[in-house]
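Have a look at the structure below before the remarks.
The complex appears here minus one protein chain, its other protein chains still in place.
Each chain gets a letter, A, B and C, in the order it is written, and its residues are counted from 1.
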């Protein structure tokens, strides 16, 4: 007998309903204050889902308000289903990141699949055609059978949904860290393209307009905490009949996309809202509240998939693939025709009113959609009370006593005094890093994703950013998503700021100008002061970095309570950035291009190996320092690289990220199919220079004749520049020179190389085998050629 | 010449096919699956995607769409039909080309760039392909493992109905028998292939080899009347 | 008019490679099971048919099985009358 089946000490009836629904006594008082009376059971159920963390952002709202949201390109910022930024020519891009962590932990395939479905709906609700998906995935130890099961299921689920709806998955990240063992993260970013004139808002204006629900019928999916109501309603009924796992139907979603976009393009809807968390309750209350209206819902008109559903089940069901449109009565026939042609059922379920209330009735409405005398009113709640006037907390934050030195949850207990910064064979370390689960080729994942459907994909997958061209223009879009969990584990502020810097750098190295930031904040239980402190530090980090880099935050998502019996996840601010390339033909890629090109390092290493992949490989780094981030320096570097790309100086460019400079160089060489002969000045420790992950560095190559122009740009922006050598051959050779290297020489053992010298084939082999080996899949055949 | 691209519910490469057909110099029009009217198209493309979600078995539900009767007639009259990926699965389920497409041997969805050898250049689909050239284009499917019982397979080979094979270095992504990537019907007018030529129609996207197939069709029908070139 | 519920079982033909069955077999040792072999994975479709009698209903079921649910090139099928409700019992905790 599992814990949940154990006989309750307190009989269920002794626990008041609101508490069973997760509503605190204090919150119940707040609800009473807003209603001026006691809520009935249905109203309580509606409040419980709308005042959940997921819908109300009650713990994070005070923090999110501090984020910068304004910018010259912003068309729609936070508060809408997705942020929208202009890219000129009357075109705009909608993009957003969202989590589906908990559903994916329970049922990885369906959890991830419905996560993709949910974020796509946020995009096309705005009037944008979804054109790209990126996924930020975090798991525990790849050798653990449970992790393998989760990774397989989640990757299949992301692909299963995205491939079927026909939106290419062009990027993302897969990160293993022990703290995610009991609580994986599945964050999905979607990007859509729209004509600005088709921008659609999630509003319910115009009393008398109709509320039309279209898409799948409503079943008992995703009825979580409120299922306690079911026992009140159904007595002894088998709880297994109340499935809370949602099953995705990408085929239905594809039809929903086409129907929705056609409705928008033909100007048939006044407002459009997808149904996500809290289902119909959320959709009607948010659209009404935004428009300052009310909505009357005729419960009996809502198409159901199952018989015998209780009113609360219908009102809070999270059945997938549904949309709510607000329609003028005279356009209803056309709306029904469009939906019908796409095979999408549609039903009028209510009307916009002017009383500011969400009213739920049963027993019939008159021709005007208004209640008859005999009609029973099941619920009547001010729309604002459910949404904009929902409860907000200012929670206590408390930083942990060991801020930087506390080992991350799951990290090995014993700390080594120092990392082996001397006496190592750098080539062996590089192969070890490329062969590690976090840095190896992602082909095992990306071959399961359709990256080319849509015929717009210019670059995908292994690169820093995915690039799409925009048909009918010379433009391109660069998209990336990043988190820096390794550093976030020690310092949530720094981890979040680094993630913003890295993600926008990833977009910039393609030559694209970043337009905006979306984010997904994955944290623990906000009621624990330490977890709330982590969240508030991370928001501060995102805000500071965005201000320094001149980037508006246009939207995002917050996922809290990411904890398991094994502990809390490390603070994880997942960042998404979209940028525009004026001429996609002139994009810059990381691939080394041509023998004789000069390899140049822009920026310089700062000490601090904690949180790096090198530290993870070496075993432990809890005594080490963290790298530091100088946001002014980062901004200058980003301005410089954009100027260099625009001037056409760059033959290639790659951001220095996980695994440090050596890994960045190895990637440029492997993907370009050509090596390099380099020498690196080592001022302090070879490990810091080669494998440290200090930010604000980019490796570029230029034609020899272009070096002076690059140097001039670097000088102009105050960026340190160091030519390292030249492209050529089939090996990556890095000679270590300077004071730091000389000091190390004495300690070098007889078998240790003086320089890093590896055949590309050996690097590629390590890199290609990393992930299949980590996941124990020996049947996978990596694609030949460049990733 | 006019290319018609069938839009089934769940097709998701229909726009790509229309775009590529236009790049190849054709006039391209969408054809709605409920309407059995080919709008005068000389070539009908059944595009990639997941018609009816690929539920039950890839291609099987689409096979019963009203437009398929018109496609069948078109083929019977010697009109050209090209099924790409899901379109190939529909053609196979409908019996318009021989064989069945089983789940990939890896049991995974496979998105990869592959290389195709062109087994015959005397067909309306391949006449513009230079001798000896391997065509580079992506595959993206979960059920593309070509199967025919042994005896039928021998007959297929003998009659020259194998048109494309997966070639080195990437090789066979799905376990198809005889590395078969695309086949012809007995009359040589209907072609099904798993890889996506329409996604390889511009150098910017990595390859324009796929355009050669569409150019071949445009050339074959330059005078408006498809020339018949039956397989050996 | 009466309702009849059928289960149509569709299995890969003998001789057709069944990678799913093979994958199941390969995963069995991890579960500590070594007594299982000849695993084949197919489909089961349940449907309710309204008809005047069983003969008529079965004819529809057989037709759908052969034309829709199974591909005769690669699959075999059988049609079985089950009770009006699903023949599969509910199992496992929710």
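Here is the rule we go by: a contact is a pair of C-beta atoms (placed from the backbone, for glycine too) under 8 Å apart; a residue touches a chain by one contact, two chains touch by 3 or more.
Keep in mind that what you see is a predicted model, and the values were worked out from it rather than measured.
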Sole residue of A:20, A:260 or A:319 that reaches the chain not shown, by the stated touch rule: A:319
Sole residue of A:249, A:270, A:482 or A:537 that reaches the chain not shown, by the stated touch rule: A:249
Per the touch definition above, residue among A:15, A:106, A:370 or A:647 touching the missing chain: A:106
Those residues of subunit C which, in the complete complex, touch the missing chain: 5, 7, 9-11, 13-14, 21, 24, 27-28, 31, 33, 35-51, 57, 60, 64, 66-68, 70, 72-73, 76-78, 86-94
Contact set of subunit A toward the excluded chain (per top definition): 106-107, 110, 216, 219-221, 240-243, 245-249, 251-252, 305-306, 319-320, 343
Where the missing chain touches subunit B, by residue: 52-53, 55-56, 61, 64-66, 149
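Everything that follows uses one rule, which is that only the chains that are shown with their structure count from here on.
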Centroid distance [mean C-alpha coordinates] between subunit C and subunit B, Å: 31
Chain centre separation in whole Å, for subunit C relative to subunit A (CA means): 40
Multi-partner residues of subunit B (at least 2 other chains): 106
Subunit A: positions in contact with at least two other chains: none
